[in-house]
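Yeah, one chain of the complex is gone here, protein chain that is, but the others are all in their spots.
Let's turn to subunit A:
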């Protein structure tokens, strides 16, 4: 730790850009940001939803009753978007069944339940202290196999984000953490700055990018100091201190702040040569490559005045929220709400039996006094406050009208899908309209309509294909019958003409006998034709089944 360097260091606070809108909600990051990250005793069970990320789920590799090691793989990564899942600690697979998920719906999903045995027995680890002579594709594989997903936002598989083959101008490491209450990244930066920078260098190596912008909000002086010291005199990593304003940690907002460029609507940062990773992800990448440890745990902020012991904990993935609350001196009020995520973007948990997942950064148990439940929704008075604060320059009040009217075409024209659900509009709305709720609902409906439409299209194609096949089969059948009939006719004609030919050629066979033979041949032929037709029909009906 070289304090001199830290002090003298040029922080480069000259932020180029600015994003529109934004709000300044009370920060309330204390006391969580000033207390060291705790480790909790193991919970009685760990619940691991097979699908923790966007995309299809992997194939389960274990069975009930199996004994698993810490870090052992539980699911096979699916084809395109999947990420494997690992046992966060050693123990026994107690069940594979449907459990409520950490989703606002509380809908049950397939989950692997582990009873920890307390031994913390590690399986094989493939540490790779020096990755510089390893192929980049191999490193990407390792990141994928470690099950790492973006720990800041939507939980997109990190390896897939890294694998995009486009030249990068800057790699941005996001340590902004602008949402009130949450201090998980803050504490991680204070305590594990060197690991985060090591992870950043791995990301840099993988993306072959020689310019890193490391962004931290100016309300985290301790984290800034620690990261500055860890960067030391590495000129490729520039520390950028951004002014505190919500939501400056949003991907597109931060890009605008740091580079002055806007990511066009419907495009990815990648399209303008930028890639953003969260500090937690950088840390996880370091653990995965250098130590060979898959992603098994994350820092979760436990806060809110209904908790006696507020602060940050290392929570194993799959830890039931109830366990976290029990370990923090939880004094529930009468109508206690538990929020996963922060107060602006989080959602009220339907149950406290749901587990910590990769994107769980905060569990907030506020008292009613601290964070009153929203009042009744009043009519929009068209004050325009919402459009002033929208960081995506949308017209929230307009979107709200359209969402209520279910006018999906207009909603898309008003760029509903540019809304980052930051909640700034709902925060300032004097009529307490739960604006974001309407947008989430409308987005879900639009997506569903698209899904239904695609399905209908598919059904139409299959229906038409079937009609065509039936028609073709009918034609073939007719054709066969026609041929068989022709054959018979020919036979009969031959039969009729035989007696004449006999006299011509002077054949000795008696007429009666020759006619009988011809008739028999005709019969056999007809029978054969009928049999062939039948066989074909059978074949067709089984082929029909196999076709799909």
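Rule of thumb we're sticking to: a contact is a pair of C-beta atoms (placed from the backbone, for glycine too) under 8 Å apart; a residue touches a chain by one contact, two chains touch by 3 or more; residues count from 1.
Basically, contacts and distances are computed from a predicted model.
Protein name for the hidden chain, per its UniProt entry and selected from "1,2-phenylacetyl-CoA epoxidase subunit A", "Ion-translocating oxidoreductase complex subunit B", "ABC transporter ATP-binding protein" or "Spore coat protein JA": "Ion-translocating oxidoreductase complex subunit B".
Within the whole complex, the absent chain has one touching residue among A:39, A:166, A:382 or A:462, and that is A:462. In the complete complex, the residue from A:105, A:137 or A:393 that touches the missing chain is A:105.
The hidden chain makes contact, of the residues A:253, A:352, A:400 or A:431, with A:352.
Within the full complex, the residue among A:68, A:288 or A:338 touching the omitted chain is A:338. In the full complex, the hidden chain is touched by subunit A at residues 98-101, 103-109, 322, 335-338, 348-353, 437, 440-441, 444-445, 448, 451-452, 455-460, 462-467, 538, 541-542, 544-548.
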